[in-house]
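One protein chain is absent from this view; the other protein chains keep their places.
What follows is chain A.
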């Protein structure tokens, strides 16, 4: 079996399932946000904020945010393990991929925490 310590679930099947489920959550969320924007063409900032006040919208938003982070992590991991490999770039590729993986992890973690703070903040 081929192992990969940095991938999301250590299992191709788990990652594949997460990718599909998170994709469905994101699709549902973007349809919801799109519908809100289309239904209120002259929306003010205050009305936009009001949209996010119900608890279910906040839960939905956090679910979409977490889905986005998981989806992005799996996608970026696939991209990095396609292109930034010793086969493609020589011996230094593993170190470079490690650094890039860390950058992705820190960025996604920051976005998730920041996003939750925005959604649940006052």
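Keep in mind that, in the parts below, a contact is a pair of C-beta atoms (placed from the backbone, for glycine too) under 8 Å apart; a residue touches a chain by one contact, two chains touch by 3 or more; residues count from 1.
Please note the rule applied: contacts and distances are computed from a predicted model.
K.L.:
One chain of this complex is not shown here; going by its UniProt record, which of these names is it: "succinate dehydrogenase", "ABC transporter", "Response regulator" or "Calpain catalytic domain-containing protein"?
P.N.:
Missing chain, UniProt protein name: "succinate dehydrogenase".
K.L.:
Mind listing the chain A residues that contact the chain we can't see here?
P.N.:
The missing chain touches chain A at positions 1-4, 7, 10-13, 15-17, 78, 81-83, 85, 87-88.
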